Structures are given as C-alpha cells and as structure tokens.
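A single protein chain has been removed from this complex, and every other one stays in its place.
The letters A, B and C name the chains in turn, as written, and every chain counts its residues from 1.
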Amino acid sequence: MAKQRCAVIGVGQTKYQSTRGDVSMAGLVREAALRALADAGLEWSDIDAVVIGKAPDFFEGVMTPEIILAEALGAAGKPVLRVHTAGSVGGSTAIVASSLIESGVHRRVLALGFEKQSESNAMWALSLPQAFQTSINAGAGGYFSPIIRRYMAMSGAPELVGCVVAFKDRQHALKNPYAHLHQPELTFEEVVESPMLWDPIRYSETCPSSDGACAIVLADERAAADALNPVAWVDATAMRSEANNFGGRNMVNPAASSLCAQDLYAKAGITNPREEIDVAEIYVPFSWYEPMWLESLGFAERGQGWRLVEDGVTRLGGDLPVNPSGGVLSSNPIGASGMVRFAEAALQVRGMAGEHQVVGARRALGHAYGGGAQYFAMWIVSAGD
Amino acid sequence: MADDTVLRGHVTLEYPFTRSTGPVVGAFLTGLREGVIVGIRRADGSVLVPPCEYDPETAEPLTEIVEVADTGVVTSWCWNGAPRERQPFTSPYAWALITLDGAATPMLHAVRVDSPAAMQTGMRVRAKWRAEREGHISDIECFVPEDAS
Amino acid sequence: MTDIAIVAYAARQQAEVEENELEMIAPLIEQVRSETGLGPDDIDFTCSGSSDFLAGAAFSFVLTLDATRPVPPIVESHVEMDGAWALYEAWVKLQIGEAKTALVYGYGKSSPGSLRDVLATQLDPYTVAPLWPDAFGIAGLQARLMLDAGDVTERDLAEVAARSLADAADNPNAVRAGAHSIDELLAEPYLHDPLRAHDCPARADGGAAVILAADDVARRVCERPAWIRAIDHRMDVHHFGVRDPRRARSAELAAQAVGVTSDKVDVAELDAPFSHQEPLLVRALGLDAANTRINPSGGSLTGHVMMAAGLVRLGEAATRVHRGDADRAVAHATSGPWLQQNLVAVLEGD
Partner (left out) sequence: MTAPLDPVAPPITLPPSLRDVEPVQRVRTPFRLDYEVSAGRSMAAYLRAMKEKRILGERCPVTGQVFVPPRGVTPTSGLVTTELVELPDRGYVESFCVTRVPIPGRDDLQLPYVSAWIVLDGASVGFLGLVADIPPEEVRLGLRVQAVWRPDDELGETADNIKYWAPTGEPDVEITSYEYVGQPGEAP
C-alpha cells in the first residue's frame, strides 16, 4: 500500500493554567478530546485508535497513566499507544498518530498530550534526587542557561533580544483565550527588570508551569473529505535524536535539529523556508531559543537569528510570525506543549486561529524539542488546494 | 578494574501529592467523609462503585450520584500474609472485591479477619468506619464480617 | 501491506544485573547488529520501550539512547510501554514504506525498586492506589474468581507452572527452572492464597533487542525471516468493577483482528506473568492447546522483565520460526492489571 495522505481535521485544547483544580486527570484530557471531536464533527465511536503523549510520569505520580484514562478517552476495545520522548513528546505523539494514518493502518486517530503539573511541582519532578551525587543544576533553566550564554557569545546578539521575544510572546498570548499567561499590563521594561534566575535567563524569559491538554484528530483522505471544518494537510513529518554529550557536539545548533529540518523541508518540497513558510510555532521554553532555532531551522544565517527578532519579523503582522499563540513562554503543560505547537500550526492553515490568525497563512511549521536539546519532532502542514 | 563488586546508591523519591478530584470522584470522597458510600448510575440503571466519570463502554459522561449500602458481598479475595509498608494493616488481612448492596459492580478494599480460613467468596461484610474522616479511601478502615462485633 | 519480518533477536534476563541500564542493553543491540550485518548507519528507524518508574529517574530513556550510537543523529522514538509496543510503532513506520529496517529494544530493572509497590502506582490514583495494593494481591483476586467459577483448578495452575519450569531448563535466560511434579508443587504453601510462589512471575532485570526488516532486506540478512503476518493491540477499561477479570476482552479483540484461529498455530509465546493467566489467554486467543506448543521458552513465569517481557515473547516466537521449529507462531504482550492491555502478533516462515 502506498503512503496515504493525512490531514488534521480537529483540534481541541483546554485552558492552560497553573492549577486546574476543578478536574481530575480524566476530566482534563476529556476536555481537550471532546473539543477536538466537536471540531472534527465526530463521535467517540468514529475513532480507531488513541495515541497519548506526556512527559515524565513522576509529574502526576501515576505510572503509565494511559492505563487509567481509557474510559475518559473512549478507548475501551481500541488500540492505545503511549509515547514519551521528553519535551518533544507532544510533537512525537502527533507524528506517531500521523504514521498510523500514512501507513493505512487506521483512518481516524485521536492524538492527545497532557500534563497535570500541579499534582506535584515542576522543580521537584525535573530535579529528582539521584544516586551518587547531589544535584547542582536547578531544573531545565540550569541546563539551558550555559547553552544560551554560548549563543550570546557566538552571535554577539544584543543583551535584550531575549526580552524582546518574551514580551512579544506575552503580547501574542493576549489574543489566545487558551493561553496560561494573560498579562495585559505587562511592559517591556518590566520584562527587562524581572529578576535573573539562571543568569543570563530572567524570570520573565522562562515558561510557566501549566496544567493542560491538547488533542488532534488525524484522518485519511477519505475521512478528511467528510470533515466538518477546513482541514490541514500534513505535508511532511520528521524526527531526529542525538546523544547528550560528545566531543564536537554543536550545543547551540545541534545536528539533530538542523538535519531534522533539512529532512522535513526535503519531504515537503521546500527549498526556501523563509519564503515558503507563512507562520511557525516553535518550541521556545526560554526566550533565547527563538533566535537560536530560527537559525537552526534555516530561517536565518548562523549568528543572525536575533536580527529577525529585533526587526519585528517574528511578531504577528511581521513577515514570519513565530508563536502567534503565545508559545511555550505563555503556556507550558510539558507533555502537551509540543502538540500545542503542532495543533496551532494546523489551526493557522485552517484559518481557525481566531484573534491570533496570521492572515492568508497557507503553510505552517510545528516544532518541538526535548532532552538536552537532543530530541526533535517537526511537521509541515498546509491548507487544502 | 580493580574492584569489580557492585556499587549501589540509595534514592528516595517522595512527594506529598495532592490531587484535584473533579466532581464525580469528589462526590465519592465527600460521601466517605460523611460516612456514606456513593456510586454512579449508568444508562441501564446499574450502579458503579466507586463512581466512574465516563461510561466504560460508551464513553458518555455519567452524572447521577446515588447512595449504596455500606454492607455487601465478597466476590473475590486474596490473602495478604505479609503486608508491605503503607498497606492498610501491618498484620495479615485479605484484599477483597466487595459488591455493596445496591451496587452492580465490586470495589477493592481490605477485609480484616484472623486467618484465610475465615474468608470465603460470598461472605457478607460491612464497612468499618474511622471516627476521624477526611474524604479518603482509608476513611473506611476496612471491611469486617457483617456479624462481627 | 508491506512484508515485514523479525530478522534478529537477543535478550538477557537475570535475577539481578549489576550493570546499569545502558551497559545492559548495549551488548544486545550489538548482538542483533552483528547477526544481521546491519551497522548503525544501516538502521532507518529506532524505537524503544522502558519506564521511568522502574529506573527511579525521570527521562531515564535519554541515558540509554547512547547504546544506539546516536552520533550522527538517528530517526528515533520511545514509548513508555513494553518494548512490544515499540515494535508495533516500528512496524507502522516500515508499513509507510520510507524505512526498510528498524532497531527495537525494551528493558527494565526490577531489582532497584520494589516492583510490587511500583505497580501499585499504575492503579486508580484516587480510590485504589492510596491503599497500595501490591501486584500479587491484585492478580490473586483474578485467580480466585477463575477458581471459584471453575475456569481452572489449582491443579491446572500447578500444571502450567510445572511445564513452564521444565521448559525453562533449556532457556539460558530463565531465572527459575527445574523438574517438579504437580503434587510437589501443590504441596507448597500459599504465598498469597490462592497463589503459590510458582504461580507468580520470576522477576528479572534485563532487556531484549530485535531488528525488523522489510521485503528484500529481510531475505538478505536472515535465512528464514519471521514474517509479521498481522499485529494488533487493544486496551480494556481500567475500573475494577466493570471488567470481567475472567476474560481479557482486549486480547480477544486483538486475536480476532490478527486471525489467530485462521490456521494451525505451532507455537504460542504468551506474556502470562501469573500461572492462571496462561489458560485465560489460551481461551481469549482461541488457541487449541492440544495442538499448539504454549510457551516453550518457559514464559514470563520463569523470567519476567518488566517493560521487555512482551518483546521477549515476540523474539522467542520469532526464534522458533528462524530455526524452522515452527511455521506459524503467535506472540502476545500485556500491560496493566488483570491483562488490561494486550498485543497479539502472528509470525510465519516462508
């Protein structure tokens, strides 16, 4: 059987916030899944299989929580897969689901990512005690700060570029009803003056810790023809992983990232991403990763990504809006964060992004990464013909 | 390598998880705090205990919370002769599936008797409530034979 | 459908492995590579299965990635499931037609933590897990229901154990083996009435690695590929009250989907960690026990690696096809309490 075409026919998200105290884990995933089904115009019985992604099970203290979520996701009697590829998991989960369609195995698949971080707390779950040594790295910020420092030294970027990104994404979030951080009063000066946590990373340049879930319904060509709303075609997907540490590793622009992007563009027939991609949802948990990934993804030359930020190219209304949803900097339910990028890319080309819609978006990039910038998942989605 | 014996290090992963329950699981726990056991009614009228938020077969939401008795029948049991840390008792007891009067399906809890000889499928049991209750499954200390003092 | 086969398999099971997970899995990957002559650059896709809760660390699979030689970067994914489901994900990727070969591995160490307690965290976290019911107690409830209903007798369970232990004598990876009479086993005291020690899984540290290859590549690297004729997996509901523990409905559905009963099954490798689960699965899969060799490896009862036991069953079944001992074999994997989630595959030789 030849490779089947795959489309996004439904997207559902929960409101992201620090504590969703009104719902159980089941209630949380249910909310995103129901909204995705409604968008797709489908019933539970229409779904052939469910693919669930989330980051470490320690966040909720439940081993393999998909086991207890079967009822909530209408999964009784159906195939269920559980993906975990660190921070990139939301993207990987969407890709695994799309491969179930592309292979012809299933016709309609529900992909869902979630995290209920408020059950514990992120600092605990990301800095668990280890044997043989005490930890000296404080969470993800402690890990990524030295890499950002290298990028700053290498590129000579002005010191406040990270603040520009953070302010932009918080402004974008105001146009997204699902976003966690809604800070209408926030000024650029407040971003700059916010305390350094992991120097050179300020508090305002980091992502929040959120509860939330995101769901995507994927379908084959025949099922997509019956979709309730416009669909987004999955033109290409790509994944790459590399080791955490080895001599000659490019920490700023990991080979796994740049090769993943090259593979993705080749599959999608894209030769000039800057010209051919209208909007990008990129996984940016710390502000400086926007210019870094812009370079890695081929939108800018080495050491030049910060210029796109400074020139306002990545703002809504700019030539290449990046994270019009507000991005990971405005909402971060870790296990869902990657899927939110993929889902938001699909909403853009479906013309369904609401207030943060990029006018005329035809082709969009969804991107996620995880581990020590080791795991990459990306897709290109486009509007129908 | 000079010394080839195993080297081990200890790790304790510990966290005081506090979970948000949502309304359905919350109702069950509220009931326990109040000294009553509740379940939820399915479309066919049968009652699930503990209540499930979504119908296991149709995935439709379930909404009607109903009270059941705190007495019922043991439908299966397994003797726990060597209880582990954090389990309900330090001395031997039985794990049991108990279908409460008014419920269609069993729930899991501990039954306290002296020996496996005192356990039998089909035996009647009743909940032994704690005096201090907070809305937790262990508000029921255990189940005991219905005729026990 | 593209023809895809298991072309190589390596595994290790041991009561306690002193190496760390990375050191434990790397030689198995090396073994399947050298058997097939496929080096790291010849592998198109890699997928693994493992659990953070077993390792006692978050993102634990990141550390074992190094065993794949991920320099330069590889196309790779991971499931927080038994490696059997990693194999399923790889099989799907190969079905698309863009990849021809896949490396699959699964691993777990049960010795560092207390697996029986760890598995309690898999249960309903609001109303069940806070009692910390251990995995043997939960399985015992299922066994009692089957005994009370007359599905099995204690003698049947002892027969399963005696056969498994005898078969395990030929399996260097078994952690428990030996010749025992049924009466001898029945004379043993209960561990968790109605379960005796030999009714419960022999926990092991270890892992398994498998290489999948499509069409002509499979024929080139393997003398007698074990073709995956069909593979399917299903989930059951979790709520203890709703499921009939005497049946594994999800296993029945998966078995029907792959057509287990459409032809004679020479060998079946079933992931039945407890003795009573073997007859339950034989029935669920529709196997004819009189004409099918069940668990010739000794099965999970004589060596059970959490997160790899299912992949081990796939590998053991494939090995019998590779050797020509079987023309048609069935392999099964499971996850969750009372066989909640099940995967079934049919493997065939040419």
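Before moving on, here are some points about what is shown:
Keep in mind that, in the parts below, a residue touches a chain if its C-beta (ideal position, glycine included) is under 8 Å from a C-beta of that chain, and two chains touch if they have at least 3 such contacts.
In this text, all values refer to a predicted model and were calculated from it rather than measured experimentally.
Taking every chain of the complex into account, the chain not shown here touches A, B, C. Listed residues A:34, A:110, A:191 or A:381: the one in touch with the omitted chain is A:34.
One of C:69, C:180 or C:224 touches the chain omitted from the figure, and that residue is C:69. If you put the hidden chain back, the residue from A:153, A:225, A:266 or A:359 that touches it is A:153.
Across the interface with the omitted chain, chain C contributes residues 17-20, 22-23, 26-27, 29-30, 40, 53, 56, 63, 65-71, 109, 111-114, 117-118, 121, 125-126, 129-130.
Where chain A meets the missing chain, the touching residues are 13, 15, 21-23, 27, 30-31, 34-35, 38-39, 61, 123-124, 127, 129, 131-139, 141-142, 145-147, 149-151, 153-154, 177-178, 195-199, 229, 243-253, 354.
Residues 1-27, 29-31, 33-34, 36, 38, 61, 63-67, 86, 135-136 of chain B touch the missing chain (whole complex, contact as defined above).
By our rule, only the chains that are shown with their structure count from here on.
For this pair, chain B with chain C, the centres built from the Cα atoms lie 30 Å apart. For the pair chain A and chain C, the distance between C-alpha centroids works out to 33 Å. For chain C, the set of residues that touch two or more other chains comprises 57, 124-126, 237, 239. Each of the following residues of chain B touches two or more other chains: 11, 13, 19, 21, 25, 52, 56-57.
Within the complex formed with chain C, the residues of chain A that make contact are 1-3, 24-25, 50, 55-58, 60-64, 66-71, 75-86, 92, 95-96, 99-100, 102-105, 125-126, 128, 130, 238-244, 246, 249, 254-256, 259-260, 371-372, 374-375.
Every residue of chain B that touches chain C in the complex is listed here, in rising order: 6, 11, 13, 19, 21, 25, 28-29, 48-50, 52, 56-57, 75-81, 84-88, 95-97, 103-110, 116, 121, 136-138.
The part of chain C that touches chain B in the complex is made up of residues 18, 56-57, 114, 116-117, 124-128, 130-134, 136-145, 148, 190-195, 237, 239-243, 245.
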